[in-house]
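The structure appears below as structure tokens.
For this depiction, one protein chain was excluded, whereas all remaining protein chains were kept in their positions.
Chains: A, B and C, in written order; residue numbering restarts at 1 for each.
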Amino acid sequence: MKRSTYIVMAVMALLFAVSWYFKAATYHGNVMSPLVAGFMITLAAFLTLAIISFVYQDNPFYKFAEHLFVGISAAFWMCQSFWSTIVGNLIPRISTGLSKYFGQPYRDEPWNFVYWLPVILGILLLLRLSSKIGWVSRWALAFIVGTTAGLSFIRYLRSDFMEQISSTMVPLLAAGNSGESLLSNITLSATGPFVAMLTNWVIFLGVICGIVYFFFSKEHTGLFGRASRVGIWILMITFGAAFGYTVMGRITLLVGRLTFLYKDWLGLIS
Amino acid sequence: MTEALVVTGTNLGVVISLALIAGGVIWLLVRSLKGKEVERRVIFGFVLIAVSAPILFPITFHEQISPVVKAVFDKIESLPAGSTVAISFDFDPAMAPEVQPMANAFTRHCFAKGHKVVFLSIWATGQSLLTSTLDTVVRREFPEKRERIDWVNLGYKAGNQGVLNVIVSDLRKMYPTDVNAVPLDSIPMLAEVKAFRDLSLILAVGGGFPGPKEWVLYVGDPGNVPIAAGAAAVTAPQLYPYYPRQLIGILGGIKSAAEYESAMVDKYPQFDSVDKPGLRMMGPQTLAHMVIMMFIIIGNIVFFRSKRMRSQL
Amino acid sequence: MKREVPLFITFFVGTLLIASVFIPPAESWGENFSVYFDIIAVFAFFLGGGNLLRIHLQKVASKRPDWGYSIVTLVAFLVMLAAGLFKLGNPGGISGNLTTAQSWFQILFQNIMSPLGSTMYALLAFFVASASYRAFRAKNRDATILLVAAFIILLGRTPFGTMLTSWIPPQYDLLQVPNLAIWIMSGPNLAGQRAIMIGIGLGIVSMSLRILLGIERTYLGDDR
Partner (left out) sequence: MLFRVAIAFACLFIIAGVAGQPAGDTALAVQQTIAPVTSLIATNHEYDNGTGIDLIWVPSIDDRLAPSRVTGYEVWRSVVGGSGSRIAELPAGANKFTDEQCSRESTYVYSVVAISVAGNAVSISTAPIQPAREWINLHRLNLLAIAFLVSAAVIYFIQSARSGKKLFVRKIAGLDAVDDAIGRATEMGRPILFIPGIQDMDDVQTIAAITILGRVSRVVADYDTKIKMPVSRSLVMTAARETIKASYMAAGRPDAYNDDMVSYVTDEQFGYVAAVDGIMVREKPATCFYLGAFFAESLILAETGNSVGAIQIAGTAMPAQIPFFVAACDFALIGEELFAASAYLSNEPKQLGSLKGQDVGKAVALVVIVVGTMAATIGSAWDVTFMNQLWSALKVVFQTN
């Protein structure tokens, strides 16, 4: 390693130690000992800075943070799912002894032995770690994929196809108003009837043209092609709007992190 | 919407940083007109300044509530006191700055109206964040509300939409106990709640998968339960087709959270003293948006200039 | 055995789940399959953990580039596992709530995993800015439409937009930028999103059908 690297490392270590000391000295909570609390908050700040440094360029601090993250998070998911599902839903159905050990009430139901089925499939899945009989894990995979396909089939058909069609069928003219009086009463008031009608027209034509764009088995020429052009414009408005709308969310996340740095760590704001 | 940007002592910092940004933008514009592209890191630097300044020197605005947000507020208002409402924490720490303010505002609103609340999460990370809402909002601000009588914490279950598919018709099959291993059958407030389709309202707070969309697909539509979404800004646009039939209202991003907080304070003045992160975050938002718009304008100026120069050749 | 059994399982499970929607006596079977699904999903996490261990142990054993960082991953993984799976440092012991404030698991989550995840996510604030700068250029008609819509929404979400256009009288107040932004979201945006939704919905329905019928089987490693 270069000499400058050592210097940077030393400076970071020093800053870390200083921060640790000050955060420990000013800790008032009662969840953990001040020494641990000081270390933890300094570590959190250090890791935050390590990740932010990536937008400048890749560096050893980022690499450290990245690898730490991978390890911690993989274990996190395992533990959470183990306690919630294996201990919460499986053990109370297959073993009285283990239920007692984990402090779960045993559920005595007639069909409990069926719960060995997912256990067997799960164990088959783990056999993937062995290359010789790894193929049996396909059985478990098939179960997962089959469940997904079965669940999605009806749910998407209902909510994203049928319901959307029925929601699009709305009157394009106000009730009892066949157009004459409406034309004499055009205002662009955001809450007015004309804008409401305009919105319905935009939704109607937008959905129609958008669907036309997604036709794959027909050449987009003639009237069909023109509708498809309008369709892509509507999609472009949608994408632009969604992008613009999202900027706000993205900024919020940075505000959250910087607030942590300025408030919880540096104590610049109260 | 704006209460006017009055220059006071605390706003001095904002003025300075605004000046800094304005100067930088002019410099960039001049540079760009000379035909030089802006490097990514310069943009990053501007974003950092624009967001930092209003955090250090706060500005707040009062927010006008928009119709899609008001629909959620009115729904909670209109439910009879004692109704059972579920709040699902389907997000991770990363998304939390955006949606946890909504979850907290919903919690306060439900308790203020005297509703009973079922807390749960279908994200592994959600349970930890749920814990923090219970500690900072429920136990601190509503000490009179008792666990398992006025609210219950069901915790997390793995299985994404599979969980939803079960709880819509049978809660106990998926959640035999609450998070502290207390059987659901011995919890008084859940005596009438056999399944999620028995609930008066479900507030799905989240943004990824599974999130509000899955709540509509697997619980709202099959079980015919009203669902309202507290969504991250990024997912809100795609939820609009569900409004108002399949979703009764949508909160999208921190601006909606701020609107909700404003509405809460208008209706329940006692909440004026609690932290309002939504409103607090609107300052940095405004500045950052302006910077980004500046960059779009500069980008286009550069683009048209280079196009003209190319066509002249 | 390698092909027929999985195809049968897929068909059987999927069909039963669809049937359970229409046949009341089968409803509880639909629920049961979801519970089994969740339990298998947990084994998948363990499979992931096993793979992680294997990959990084191999990396360390063969001293590949950056193997030192793999040690960081391994140590982090094992420490978190000890705190989570064996509930080391949990005040409630083995039957205590995993995420109580004082447990090591929660402390590690809040001070390591949470800041790392949030900051990674927060990088988006930078990337969204650089992408706007790069991508929002009026290159052609489609790009111009995208740009204009995005700009109106951006403007409409700040008080700046209100200030610019608050002089517009109420009968034309749709043209005030914040109202225009709301209108774009609930008009054209809704239409576009709905068209996408209907298309994707059909795509998912037909894909599910092909999977159930065993027409689509690439995921099983089919080479036809």
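A few points about this structure:
Rule of thumb we're sticking to: a contact is a pair of C-beta atoms (placed from the backbone, for glycine too) under 8 Å apart; a residue touches a chain by one contact, two chains touch by 3 or more.
Please read all numbers here as calculations on a predicted model, not as lab measurements.
Contacts of the undisplayed chain with the visible chains, over the whole complex, involve A, B, C.
The chain that is not drawn here is touched, among residues C:G84, C:G117 or C:P178, by C:G117.
Touching the missing chain, out of A:Y27, A:F46 or A:F243, is residue A:F243. Only one residue in the set C:A82, C:A131 or C:V148 touches the chain that does not appear here, and it is C:A131.
Of the listed positions A:F39, A:F61, A:F76 or A:W233, the one in contact with the omitted chain in the full complex is A:F76.
Interface note: of A:I120, A:I133 or A:L173, the residue touching the hidden chain in the full complex is A:L173.
The set of subunit A residues touching the chain not shown comprises 51, 54, 57-58, 62-63, 65-66, 69-74, 76-77, 125, 128, 131, 137-138, 141, 144-145, 147-149, 152-154, 157-159, 161-163, 165-166, 168-179, 204, 207-208, 211-212, 214-220, 235, 238-240, 242-243, 246.
Although one chain is not shown, part of subunit B still touches it, namely residues 40, 80, 82, 92, 94-95, 160-162, 191-192, 194, 208-209, 221, 224, 234-235, 237-238.
Against the chain not shown here, subunit C presents residues 18, 21-25, 27-28, 37, 41, 44-45, 47-48, 51-52, 55, 113, 116-117, 120-121, 123-124, 127-128, 130-132, 134-136, 146, 193, 196-200, 202-211, 213, 215-216, 218-223.
Operating definition for what follows: only the chains that are shown with their structure count from here on.
If each chain is drawn as a node and touching chains are joined, the picture has every node linked to every other. Subunit B and subunit C have Cα centroids separated by 17 Å.
Averaging Cα coordinates per chain places subunit A and subunit C 4 Å apart. The multi-chain contact residues of subunit B, meaning those touching 2 or more other chains, are 40, 44, 47, 51, 94-97, 125, 127, 157-159, 162, 165, 174, 181, 222, 237-238, 241, 255, 285, 288-289, 292.
Of all residues in subunit C, those that touch two or more other chains are 21, 32, 34-35, 37-38, 41-42, 45, 95, 98, 101, 109-110, 113-115, 117-118, 120-122, 125-126, 128, 132, 147, 150-151, 154, 157, 182, 185-186, 189-190, 193-194, 196-197. In the complex of the two chains, the subunit B residues touching subunit A come out as 40-41, 44, 47, 51-52, 55-56, 58, 94-98, 124-125, 127, 155-159, 161-162, 165, 174-177, 181, 183, 207, 216-218, 221-222, 232-234, 236-238, 241-242, 245-246, 252-255, 281, 284-285, 288-289, 292. The touching residues of subunit A, when paired with subunit C in their complex, are 31-32, 36, 40-41, 43-45, 47-48, 51-52, 54-55, 63-83, 85-86, 89-90, 101-104, 114-115, 117-119, 121-123, 125-126, 128-129, 135, 138-154, 156-157, 159-161, 164-165, 167-168, 187-190, 192, 195, 198-199, 202-207, 209-211, 213-214, 231-248, 250-251, 253-254, 256-257, 260.
Residues 55-56, 76-77, 80-81, 84-85, 88-89, 92, 102-105, 107, 147, 151, 155-156, 158-160, 163-164, 167, 238, 241-242, 245-259, 262, 268-269 of subunit A touch subunit B in their complex.
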